[in-house]
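What follows is a short report on a single structure.
The complex appears here without one of its protein chains, the remainder shown in place.
Order of writing sets the labels: A and B. Residues in every chain begin at 1.
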Amino acid sequence: MKNKKTAKKVILKSEKEWPLMPMSLGSMLYNKTGAWRNIRPILDLKDCIQCGICWKFCPDVAIYIEDEWPVIDYDYCKGCGLCAEECPKDCITMVEEEK
Amino acid sequence: MSEGLHHHGGGGKMKKVIMGNHALSYGGMLGRAQVIAAYPITPQTQVVELLSEMCADKVLDAKFIKVESEHSAMAACIGASLAGARTYTATSAQGLTLMHELLHWASGGRLPVVMGNINRAMAPGWSIWSDQNDSLSQRDTGWIQFYCASNQEVLDTVIQAFKVSEKLLIPSMVILDAFTLSHTYEVVDIPEQDKVDEYLPPFNPPIRLTTDEPRAFGGITFPEHYYELRYKLQKDMEKVPALIEETGKEYEKMFGRYLGDVDAHRCDDADLILITSGTMGYTARVGVDELRKEGIKAGNLRIKVFRPFPFETVLKIVKGAQKVAVVDRNISYGHHGIFYQEVKSALYGESDGLPLFGFIAGLGGRDITPSDFKDIAHYVLGKDKPEERIVWIGVKK
Partner (left out) sequence: MKKEKEKKMKISLPEVELMHPGHMACQGCGATLAMRFALKALGPKTALCIPACCWSVIDGPFPHTSLDVPIFHCAFETAASSASGLKAGLEMVGDTETTVVAWAGDGGTFDIGIQALSGTAERNDDVLYICYDNEAYMNTGIQRSSATPYGAWTTTTPVKHFKERPKKDMVAIMAAHHIPYVATASIGYPEDLVKKVKKAKDIRGTKFLHIYAPCPTGWKCRPEDTIKLSRMVVQNAVFPLYEIEDSDKYTLNIKVSAKKPIDEYLQIQGRFSHLTAEEIAYMQKEVDKKWEKLLSLIN
(Lines give C-alpha, C1' and ligand atoms only; values in the text may rest on other atoms or scores of the structure.)
Protein backbone atom coordinates (compact mmCIF):
# COMPACT_ATOMS: atom_id res chain seq x y z
CA MET A 1 0.00 0.00 0.00
CA LYS A 2 1.15 3.49 -0.73
CA ASN A 3 2.71 5.51 2.03
CA LYS A 4 -0.05 7.50 3.65
CA LYS A 5 2.25 10.10 5.09
CA THR A 6 3.85 11.18 1.84
CA ALA A 7 0.81 11.19 -0.43
CA LYS A 8 0.33 14.66 -1.85
CA LYS A 9 -2.43 16.21 -3.91
CA VAL A 10 -1.37 16.54 -7.54
CA ILE A 11 -1.51 20.16 -8.68
CA LEU A 12 -1.34 20.91 -12.39
CA LYS A 13 -0.34 24.40 -13.43
CA SER A 14 0.55 24.56 -17.14
CA GLU A 15 -1.18 22.64 -19.94
CA LYS A 16 2.19 21.08 -20.62
CA GLU A 17 1.82 19.13 -17.37
CA TRP A 18 -1.53 17.65 -18.35
CA PRO A 19 -1.51 14.11 -19.71
CA LEU A 20 -3.11 13.71 -23.14
CA MET A 21 -6.11 11.85 -21.83
CA PRO A 22 -7.50 12.05 -18.31
CA MET A 23 -5.53 9.54 -16.31
CA SER A 24 -4.54 9.41 -12.67
CA LEU A 25 -1.20 10.84 -11.68
CA GLY A 26 -1.45 10.41 -7.91
CA SER A 27 -3.33 8.77 -5.08
CA MET A 28 -6.46 9.74 -3.15
CA LEU A 29 -4.47 9.14 0.03
CA TYR A 30 -3.96 12.90 0.17
CA ASN A 31 -7.68 13.19 0.93
CA LYS A 32 -8.05 12.89 4.71
CA THR A 33 -11.65 11.78 4.95
CA GLY A 34 -11.48 11.85 8.75
CA ALA A 35 -12.81 15.36 8.39
CA TRP A 36 -16.21 13.87 7.40
CA ARG A 37 -16.85 12.43 10.87
CA ASN A 38 -19.61 13.44 13.28
CA ILE A 39 -18.95 10.53 15.59
CA ARG A 40 -15.72 8.67 16.20
CA PRO A 41 -15.01 5.08 17.25
CA ILE A 42 -13.10 4.57 20.49
CA LEU A 43 -11.37 1.20 20.68
CA ASP A 44 -10.75 -0.42 24.06
CA LEU A 45 -8.53 -3.48 23.61
CA LYS A 46 -9.33 -4.84 27.09
CA ASP A 47 -11.79 -7.45 25.75
CA CYS A 48 -10.37 -7.70 22.22
CA ILE A 49 -10.11 -11.29 21.02
CA GLN A 50 -8.18 -10.36 17.87
CA CYS A 51 -10.92 -11.78 15.67
CA GLY A 52 -10.13 -9.37 12.82
CA ILE A 53 -13.77 -8.41 12.25
CA CYS A 54 -13.28 -4.66 12.70
CA TRP A 55 -10.38 -4.68 10.25
CA LYS A 56 -12.38 -6.80 7.82
CA PHE A 57 -15.52 -4.69 7.67
CA CYS A 58 -14.12 -1.16 7.45
CA PRO A 59 -15.22 0.30 4.08
CA ASP A 60 -12.51 2.92 4.31
CA VAL A 61 -9.57 0.65 5.13
CA ALA A 62 -9.18 2.88 8.18
CA ILE A 63 -8.44 0.06 10.58
CA TYR A 64 -5.08 -1.56 10.15
CA ILE A 65 -3.22 -4.25 12.00
CA GLU A 66 -0.10 -3.37 13.93
CA ASP A 67 1.74 -5.97 15.99
CA GLU A 68 -1.31 -8.24 15.84
CA TRP A 69 -3.72 -5.61 17.19
CA PRO A 70 -6.22 -3.39 15.40
CA VAL A 71 -5.47 0.32 15.16
CA ILE A 72 -7.90 2.99 13.96
CA ASP A 73 -6.54 5.56 11.55
CA TYR A 74 -8.44 8.72 12.43
CA ASP A 75 -7.05 10.53 9.38
CA TYR A 76 -9.45 8.53 7.24
CA CYS A 77 -12.17 7.08 9.50
CA LYS A 78 -15.54 8.49 8.38
CA GLY A 79 -17.37 7.41 11.54
CA CYS A 80 -19.78 4.99 9.86
CA GLY A 81 -19.98 2.83 12.98
CA LEU A 82 -19.66 -0.54 11.26
CA CYS A 83 -16.72 -1.57 13.42
CA ALA A 84 -18.62 -0.77 16.60
CA GLU A 85 -21.72 -2.59 15.35
CA GLU A 86 -19.85 -5.72 14.26
CA CYS A 87 -17.37 -6.14 17.10
CA PRO A 88 -18.48 -9.33 18.92
CA LYS A 89 -17.02 -8.12 22.21
CA ASP A 90 -18.31 -4.52 22.10
CA CYS A 91 -14.78 -3.17 22.27
CA ILE A 92 -15.68 -0.15 20.15
CA THR A 93 -17.92 2.70 21.21
CA MET A 94 -19.05 5.58 19.03
CA VAL A 95 -18.75 8.99 20.69
CA GLU A 96 -19.54 12.50 19.52
CA GLU A 97 -16.72 14.07 17.61
CA GLU A 98 -15.37 17.09 19.44
CA LYS A 99 -14.70 19.94 17.05
CA MET B 1 -14.50 -14.23 -52.78
CA SER B 2 -11.99 -16.73 -51.40
CA GLU B 3 -9.99 -16.87 -54.62
CA GLY B 4 -8.61 -13.51 -53.68
CA LEU B 5 -6.93 -14.92 -50.62
CA HIS B 6 -4.31 -16.97 -52.42
CA HIS B 7 -2.10 -14.00 -52.92
CA HIS B 8 -1.42 -12.05 -49.77
CA GLY B 9 1.41 -9.66 -49.07
CA GLY B 10 5.08 -10.49 -49.45
CA GLY B 11 7.03 -11.05 -52.65
CA GLY B 12 6.07 -9.53 -55.94
CA LYS B 13 3.84 -6.67 -56.83
CA MET B 14 0.21 -7.53 -57.13
CA LYS B 15 -2.69 -5.87 -58.86
CA LYS B 16 -6.14 -7.17 -58.10
CA VAL B 17 -9.60 -6.23 -59.21
CA ILE B 18 -11.41 -5.69 -55.92
CA MET B 19 -14.44 -3.83 -54.60
CA GLY B 20 -14.13 -0.79 -52.35
CA ASN B 21 -15.14 -2.78 -49.31
CA HIS B 22 -12.37 -5.24 -49.90
CA ALA B 23 -9.92 -2.38 -50.28
CA LEU B 24 -10.86 -1.55 -46.68
CA SER B 25 -10.26 -5.16 -45.68
CA TYR B 26 -6.87 -5.24 -47.38
CA GLY B 27 -5.99 -1.97 -45.68
CA GLY B 28 -6.73 -3.50 -42.30
CA MET B 29 -4.82 -6.62 -43.15
CA LEU B 30 -1.73 -4.87 -44.50
CA GLY B 31 -1.91 -2.43 -41.61
CA ARG B 32 -1.68 -5.46 -39.33
CA ALA B 33 -4.75 -4.56 -37.27
CA GLN B 34 -4.60 -6.53 -34.04
CA VAL B 35 -8.14 -6.25 -32.75
CA ILE B 36 -11.17 -5.89 -34.97
CA ALA B 37 -14.63 -5.53 -33.47
CA ALA B 38 -17.37 -5.07 -36.02
CA TYR B 39 -21.07 -5.54 -36.65
CA PRO B 40 -22.56 -6.12 -40.08
CA ILE B 41 -24.60 -3.48 -41.89
CA THR B 42 -25.38 -3.12 -45.56
CA PRO B 43 -23.34 -2.00 -47.48
CA GLN B 44 -20.33 -2.68 -45.25
CA THR B 45 -20.73 -6.42 -44.81
CA GLN B 46 -18.06 -7.46 -47.28
CA VAL B 47 -15.44 -5.55 -45.29
CA VAL B 48 -15.93 -7.64 -42.21
CA GLU B 49 -16.61 -10.86 -44.07
CA LEU B 50 -13.24 -10.73 -45.80
CA LEU B 51 -11.51 -9.67 -42.59
CA SER B 52 -13.10 -12.67 -40.81
CA GLU B 53 -11.76 -14.98 -43.49
CA MET B 54 -8.34 -13.38 -43.29
CA CYS B 55 -8.30 -13.96 -39.53
CA ALA B 56 -9.57 -17.52 -39.85
CA ASP B 57 -6.97 -18.30 -42.53
CA LYS B 58 -4.36 -16.79 -40.23
CA VAL B 59 -3.35 -14.41 -42.97
CA LEU B 60 -4.09 -11.66 -40.46
CA ASP B 61 -3.03 -12.20 -36.87
CA ALA B 62 -5.90 -10.42 -35.17
CA LYS B 63 -8.69 -11.06 -32.73
CA PHE B 64 -12.03 -10.52 -34.40
CA ILE B 65 -14.72 -9.82 -31.80
CA LYS B 66 -18.11 -10.51 -33.35
CA VAL B 67 -19.92 -7.93 -31.29
CA GLU B 68 -23.67 -7.64 -30.99
CA SER B 69 -23.99 -3.98 -32.03
CA GLU B 70 -21.95 -1.09 -33.40
CA HIS B 71 -21.99 0.60 -30.02
CA SER B 72 -20.24 -2.47 -28.60
CA ALA B 73 -17.94 -2.51 -31.62
CA MET B 74 -16.58 0.91 -30.85
CA ALA B 75 -16.49 0.18 -27.11
CA ALA B 76 -14.43 -2.92 -27.72
CA CYS B 77 -12.09 -1.06 -30.10
CA ILE B 78 -11.57 1.60 -27.46
CA GLY B 79 -10.80 -1.00 -24.78
CA ALA B 80 -8.36 -2.78 -27.07
CA SER B 81 -6.69 0.46 -28.15
CA LEU B 82 -6.25 1.46 -24.52
CA ALA B 83 -4.37 -1.80 -24.00
CA GLY B 84 -2.00 -0.73 -26.78
CA ALA B 85 -3.34 -2.83 -29.63
CA ARG B 86 -3.91 -1.52 -33.16
CA THR B 87 -7.66 -1.50 -33.70
CA TYR B 88 -9.84 -1.38 -36.80
CA THR B 89 -13.49 -1.49 -37.60
CA ALA B 90 -16.01 -0.52 -40.27
CA THR B 91 -19.60 0.58 -40.33
CA SER B 92 -22.17 2.78 -42.04
CA ALA B 93 -25.07 5.17 -41.36
CA GLN B 94 -27.21 3.74 -38.53
CA GLY B 95 -24.18 1.90 -37.19
CA LEU B 96 -21.97 4.97 -37.25
CA THR B 97 -24.57 7.11 -35.57
CA LEU B 98 -25.18 4.41 -32.96
CA MET B 99 -21.50 4.78 -32.10
CA HIS B 100 -21.75 8.54 -31.77
CA GLU B 101 -21.24 8.72 -27.99
CA LEU B 102 -18.17 6.55 -28.30
CA LEU B 103 -16.67 8.51 -31.17
CA HIS B 104 -16.24 11.30 -28.65
CA TRP B 105 -14.73 8.74 -26.31
CA ALA B 106 -12.11 7.58 -28.77
CA SER B 107 -10.94 11.09 -29.60
CA GLY B 108 -11.10 12.41 -26.04
CA GLY B 109 -9.33 9.27 -24.92
CA ARG B 110 -6.63 9.92 -27.56
CA LEU B 111 -7.03 6.44 -28.97
CA PRO B 112 -5.99 5.97 -32.62
CA VAL B 113 -8.82 3.71 -33.75
CA VAL B 114 -9.13 3.58 -37.54
CA MET B 115 -12.55 2.98 -39.02
CA GLY B 116 -13.94 2.59 -42.49
CA ASN B 117 -17.35 4.20 -42.98
CA ILE B 118 -19.57 3.59 -45.96
CA ASN B 119 -21.57 6.77 -46.55
CA ARG B 120 -25.18 5.70 -46.52
CA ALA B 121 -28.33 7.76 -46.12
CA MET B 122 -29.87 7.95 -42.67
CA ALA B 123 -33.27 6.40 -41.99
CA PRO B 124 -36.19 6.90 -41.99
CA GLY B 125 -37.09 5.54 -44.56
CA TRP B 126 -34.58 2.77 -44.86
CA SER B 127 -31.98 3.56 -47.49
CA ILE B 128 -28.81 1.74 -48.36
CA TRP B 129 -27.65 4.25 -50.92
CA SER B 130 -25.03 6.92 -50.86
CA ASP B 131 -25.39 10.13 -48.86
CA GLN B 132 -22.90 11.90 -46.62
CA ASN B 133 -25.06 12.94 -43.68
CA ASP B 134 -23.96 10.02 -41.56
CA SER B 135 -20.25 10.84 -41.48
CA LEU B 136 -20.65 14.59 -41.67
CA SER B 137 -22.93 14.64 -38.67
CA GLN B 138 -19.92 13.25 -36.77
CA ARG B 139 -17.68 16.12 -37.81
CA ASP B 140 -17.52 17.57 -34.32
CA THR B 141 -16.41 14.36 -32.62
CA GLY B 142 -12.70 14.96 -33.02
CA TRP B 143 -11.99 12.30 -35.64
CA ILE B 144 -9.83 12.83 -38.72
CA GLN B 145 -12.05 12.34 -41.78
CA PHE B 146 -10.85 11.17 -45.19
CA TYR B 147 -13.23 11.05 -48.20
CA CYS B 148 -12.15 8.63 -50.95
CA ALA B 149 -13.14 8.32 -54.57
CA SER B 150 -11.28 5.23 -55.75
CA ASN B 151 -10.54 1.84 -54.28
CA GLN B 152 -6.83 2.48 -54.61
CA GLU B 153 -7.28 5.62 -52.58
CA VAL B 154 -9.19 3.65 -49.94
CA LEU B 155 -6.42 1.12 -49.49
CA ASP B 156 -3.66 3.71 -49.46
CA THR B 157 -5.59 5.97 -47.09
CA VAL B 158 -6.20 3.22 -44.52
CA ILE B 159 -2.49 2.50 -44.29
CA GLN B 160 -1.63 6.16 -43.96
CA ALA B 161 -4.46 6.69 -41.50
CA PHE B 162 -2.89 4.20 -39.10
CA LYS B 163 0.36 6.10 -39.30
CA VAL B 164 -1.11 9.56 -38.84
CA SER B 165 -3.51 8.50 -36.09
CA GLU B 166 -0.88 6.67 -34.10
CA LYS B 167 1.60 9.51 -34.31
CA LEU B 168 -0.80 12.12 -32.97
CA LEU B 169 -3.15 9.79 -31.06
CA ILE B 170 -6.29 10.93 -32.81
CA PRO B 171 -8.74 8.43 -34.39
CA SER B 172 -9.50 8.46 -38.16
CA MET B 173 -12.32 7.45 -40.41
CA VAL B 174 -11.84 6.50 -44.06
CA ILE B 175 -15.06 7.18 -45.92
CA LEU B 176 -16.44 5.83 -49.17
CA ASP B 177 -19.77 6.02 -50.97
CA ALA B 178 -22.27 3.22 -50.70
CA PHE B 179 -22.32 1.07 -53.83
CA THR B 180 -20.72 3.64 -56.11
CA LEU B 181 -17.47 2.80 -54.36
CA SER B 182 -18.09 0.11 -51.77
CA HIS B 183 -19.35 -2.35 -54.36
CA THR B 184 -17.58 -1.11 -57.44
CA TYR B 185 -14.72 -3.26 -58.68
CA GLU B 186 -11.56 -1.44 -59.68
CA VAL B 187 -7.96 -2.37 -60.25
CA VAL B 188 -5.98 -1.86 -57.08
CA ASP B 189 -2.25 -2.16 -56.65
CA ILE B 190 -1.86 -4.07 -53.39
CA PRO B 191 1.39 -3.10 -51.67
CA GLU B 192 3.71 -5.77 -50.39
CA GLN B 193 3.40 -6.57 -46.71
CA ASP B 194 7.08 -6.13 -45.88
CA LYS B 195 7.09 -2.72 -47.49
CA VAL B 196 4.02 -1.70 -45.55
CA ASP B 197 5.76 -2.94 -42.40
CA GLU B 198 8.66 -0.67 -43.21
CA TYR B 199 6.30 2.27 -43.67
CA LEU B 200 4.11 1.46 -40.70
CA PRO B 201 5.92 0.17 -37.62
CA PRO B 202 3.98 -1.59 -34.83
CA PHE B 203 1.75 0.55 -32.62
CA ASN B 204 3.73 1.66 -29.63
CA PRO B 205 1.83 4.19 -27.55
CA PRO B 206 3.63 6.19 -24.84
CA ILE B 207 0.91 5.32 -22.34
CA ARG B 208 -1.18 2.18 -22.25
CA LEU B 209 -3.35 0.43 -19.68
CA THR B 210 -1.04 -1.97 -17.86
CA THR B 211 -0.74 -3.46 -14.40
CA ASP B 212 2.93 -2.43 -14.46
CA GLU B 213 1.82 1.15 -13.91
CA PRO B 214 -1.74 1.11 -12.58
CA ARG B 215 -3.68 4.21 -13.51
CA ALA B 216 -7.31 5.21 -13.68
CA PHE B 217 -8.23 6.33 -17.21
CA GLY B 218 -11.14 8.65 -17.92
CA GLY B 219 -12.29 9.44 -14.38
CA ILE B 220 -14.33 12.43 -13.28
CA THR B 221 -12.69 15.61 -14.50
CA PHE B 222 -13.70 18.88 -12.93
CA PRO B 223 -13.81 22.19 -14.80
CA GLU B 224 -10.41 23.04 -13.40
CA HIS B 225 -8.90 20.21 -15.49
CA TYR B 226 -11.14 19.37 -18.46
CA TYR B 227 -10.42 22.44 -20.53
CA GLU B 228 -6.70 21.80 -21.03
CA LEU B 229 -7.35 18.25 -22.17
CA ARG B 230 -9.53 19.52 -25.01
CA TYR B 231 -7.14 22.35 -25.79
CA LYS B 232 -4.44 19.74 -26.30
CA LEU B 233 -6.67 17.68 -28.62
CA GLN B 234 -7.30 20.69 -30.84
CA LYS B 235 -3.62 21.62 -30.83
CA ASP B 236 -2.72 18.14 -31.98
CA MET B 237 -5.47 18.20 -34.61
CA GLU B 238 -3.79 21.32 -35.97
CA LYS B 239 -0.63 19.29 -36.52
CA VAL B 240 -2.48 16.76 -38.69
CA PRO B 241 -2.23 18.59 -42.06
CA ALA B 242 1.55 18.79 -41.91
CA LEU B 243 1.75 15.17 -40.82
CA ILE B 244 -0.53 14.04 -43.65
CA GLU B 245 1.77 15.79 -46.06
CA GLU B 246 4.88 14.27 -44.52
CA THR B 247 3.54 10.73 -44.35
CA GLY B 248 2.05 11.22 -47.81
CA LYS B 249 5.44 12.05 -49.28
CA GLU B 250 6.94 9.06 -47.54
CA TYR B 251 4.20 6.86 -48.99
CA GLU B 252 4.79 8.28 -52.43
CA LYS B 253 8.48 7.46 -52.20
CA MET B 254 7.78 3.89 -51.24
CA PHE B 255 4.64 3.10 -53.21
CA GLY B 256 4.55 5.68 -55.98
CA ARG B 257 1.27 7.34 -55.06
CA TYR B 258 0.69 10.65 -53.27
CA LEU B 259 -2.62 11.22 -51.54
CA GLY B 260 -2.67 14.79 -50.31
CA ASP B 261 -5.61 16.63 -48.79
CA VAL B 262 -7.32 17.55 -52.08
CA ASP B 263 -7.47 16.37 -55.66
CA ALA B 264 -7.40 19.39 -57.97
CA HIS B 265 -8.32 18.78 -61.61
CA ARG B 266 -7.69 21.62 -64.06
CA CYS B 267 -8.01 24.28 -61.34
CA ASP B 268 -4.89 26.27 -62.18
CA ASP B 269 -6.48 28.40 -64.86
CA ALA B 270 -10.12 27.76 -63.98
CA ASP B 271 -12.68 30.57 -63.95
CA LEU B 272 -15.25 28.36 -62.31
CA ILE B 273 -14.25 25.80 -59.69
CA LEU B 274 -16.61 23.02 -58.64
CA ILE B 275 -15.94 21.78 -55.12
CA THR B 276 -16.90 18.16 -54.55
CA SER B 277 -16.08 15.12 -52.43
CA GLY B 278 -16.30 11.35 -52.73
CA THR B 279 -17.13 9.58 -55.97
CA MET B 280 -19.07 12.51 -57.38
CA GLY B 281 -15.66 14.15 -57.49
CA TYR B 282 -14.69 11.80 -60.30
CA THR B 283 -18.02 12.37 -62.01
CA ALA B 284 -17.31 16.10 -61.79
CA ARG B 285 -14.02 15.54 -63.63
CA VAL B 286 -15.94 14.18 -66.58
CA GLY B 287 -18.25 17.16 -66.39
CA VAL B 288 -15.29 19.53 -66.24
CA ASP B 289 -13.65 17.93 -69.25
CA GLU B 290 -16.87 18.27 -71.23
CA LEU B 291 -17.24 21.91 -70.15
CA ARG B 292 -13.72 22.58 -71.26
CA LYS B 293 -14.64 21.23 -74.70
CA GLU B 294 -17.42 23.83 -74.71
CA GLY B 295 -14.82 26.47 -74.01
CA ILE B 296 -15.70 26.93 -70.36
CA LYS B 297 -12.67 27.06 -68.12
CA ALA B 298 -13.96 24.85 -65.37
CA GLY B 299 -12.02 23.00 -62.73
CA ASN B 300 -12.86 20.44 -60.05
CA LEU B 301 -11.52 20.56 -56.49
CA ARG B 302 -12.28 17.29 -54.70
CA ILE B 303 -11.73 17.59 -50.96
CA LYS B 304 -10.14 14.44 -49.57
CA VAL B 305 -9.37 15.43 -45.99
CA PHE B 306 -12.40 17.06 -44.41
CA ARG B 307 -11.25 17.06 -40.79
CA PRO B 308 -9.10 18.90 -40.09
CA PHE B 309 -10.49 21.18 -42.77
CA PRO B 310 -7.80 22.13 -45.34
CA PHE B 311 -8.34 25.89 -45.12
CA GLU B 312 -5.07 26.92 -46.71
CA THR B 313 -5.12 24.42 -49.56
CA VAL B 314 -8.67 25.34 -50.52
CA LEU B 315 -7.95 29.06 -50.37
CA LYS B 316 -4.84 28.73 -52.42
CA ILE B 317 -6.67 26.88 -55.16
CA VAL B 318 -9.88 28.93 -55.35
CA LYS B 319 -8.31 32.34 -55.05
CA GLY B 320 -7.62 32.50 -58.75
CA ALA B 321 -11.15 31.60 -59.78
CA GLN B 322 -14.01 33.94 -60.50
CA LYS B 323 -16.78 31.75 -59.17
CA VAL B 324 -16.96 28.73 -56.90
CA ALA B 325 -19.76 26.17 -56.72
CA VAL B 326 -19.89 23.66 -53.89
CA VAL B 327 -21.89 20.50 -54.43
CA ASP B 328 -23.01 18.73 -51.26
CA ARG B 329 -24.37 15.23 -51.07
CA ASN B 330 -25.63 16.11 -47.60
CA ILE B 331 -27.44 18.89 -45.79
CA SER B 332 -27.44 20.35 -42.32
CA TYR B 333 -31.13 21.07 -41.89
CA GLY B 334 -31.80 24.66 -41.02
CA HIS B 335 -28.51 25.72 -42.54
CA HIS B 336 -26.90 24.50 -45.76
CA GLY B 337 -24.77 21.78 -47.24
CA ILE B 338 -21.87 21.08 -44.95
CA PHE B 339 -18.98 21.35 -47.40
CA TYR B 340 -20.53 24.64 -48.53
CA GLN B 341 -20.55 25.95 -44.95
CA GLU B 342 -16.97 24.94 -44.38
CA VAL B 343 -15.70 26.41 -47.65
CA LYS B 344 -17.57 29.60 -46.95
CA SER B 345 -15.96 29.89 -43.54
CA ALA B 346 -12.57 29.31 -45.15
CA LEU B 347 -13.19 32.13 -47.63
CA TYR B 348 -14.46 34.63 -45.11
CA GLY B 349 -12.05 37.47 -44.68
CA GLU B 350 -9.79 36.00 -47.32
CA SER B 351 -11.79 36.10 -50.52
CA ASP B 352 -14.92 37.96 -49.59
CA GLY B 353 -15.68 39.10 -53.09
CA LEU B 354 -15.60 35.61 -54.56
CA PRO B 355 -19.16 34.47 -55.37
CA LEU B 356 -19.84 31.14 -53.69
CA PHE B 357 -22.80 29.02 -54.85
CA GLY B 358 -24.17 26.12 -52.88
CA PHE B 359 -25.91 23.07 -54.40
CA ILE B 360 -27.50 20.04 -52.83
CA ALA B 361 -27.59 16.87 -54.91
CA GLY B 362 -27.76 13.12 -54.68
CA LEU B 363 -29.31 12.69 -51.23
CA GLY B 364 -30.38 9.13 -50.57
CA GLY B 365 -28.19 7.87 -53.40
CA ARG B 366 -29.89 9.68 -56.26
CA ASP B 367 -27.48 9.60 -59.14
CA ILE B 368 -25.30 12.63 -59.87
CA THR B 369 -24.25 12.72 -63.52
CA PRO B 370 -21.69 14.69 -65.56
CA SER B 371 -24.64 16.43 -67.10
CA ASP B 372 -25.69 17.67 -63.63
CA PHE B 373 -22.30 19.31 -63.28
CA LYS B 374 -22.68 20.94 -66.66
CA ASP B 375 -26.08 22.28 -65.63
CA ILE B 376 -24.55 23.62 -62.43
CA ALA B 377 -21.80 25.33 -64.39
CA HIS B 378 -24.21 26.94 -66.84
CA TYR B 379 -26.44 28.09 -63.99
CA VAL B 380 -23.53 29.67 -62.15
CA LEU B 381 -22.14 31.30 -65.23
CA GLY B 382 -25.52 32.89 -65.84
CA LYS B 383 -25.50 34.68 -62.48
CA ASP B 384 -23.23 37.37 -61.05
CA LYS B 385 -23.82 36.14 -57.56
CA PRO B 386 -26.03 33.61 -55.81
CA GLU B 387 -29.72 34.48 -55.76
CA GLU B 388 -30.91 31.58 -53.66
CA ARG B 389 -29.16 30.34 -50.57
CA ILE B 390 -29.52 26.69 -51.59
CA VAL B 391 -30.06 25.32 -55.08
CA TRP B 392 -31.46 21.82 -55.17
CA ILE B 393 -30.38 19.69 -58.12
CA GLY B 394 -32.92 17.26 -59.53
CA VAL B 395 -35.80 17.71 -57.07
CA LYS B 396 -39.00 16.49 -58.64
CA LYS B 397 -41.18 19.54 -58.34
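List of remarks:
One rule holds in what follows: a residue touches a chain if its C-beta (ideal position, glycine included) is under 8 Å from a C-beta of that chain, and two chains touch if they have at least 3 such contacts.
Just so we're clear, the structure is a prediction, and the values are computed from it rather than from any experiment.
Across B:15, B:225 or B:389, the single residue that touches the chain missing here is B:225. Mapped onto chain A, contacts with the missing chain fall at residues 1-2, 4, 7, 9-10, 12, 19, 22-33, 36, 44-46, 48, 50-52, 55-57, 59-62, 65, 67-70, 73, 75-76, 78-82, 84-86. The chain not displayed touches chain B at residues 34-35, 37, 62-63, 65-69, 71-73, 75-85, 87, 101-102, 105, 208-211, 213-222, 225.
The rule is short, and it goes like this: only the chains that are shown with their structure count from here on.
Computed from the mean C-alpha positions, the centre of chain A lies at a distance of 53 Å from the centre of chain B. Of all residues in chain A, those touching chain B in their complex are 12, 15, 18-25. Residues of chain B that touch chain A in their complex: 108-111, 169, 207, 215-219, 221, 225-226, 228-229, 231-232, 236.
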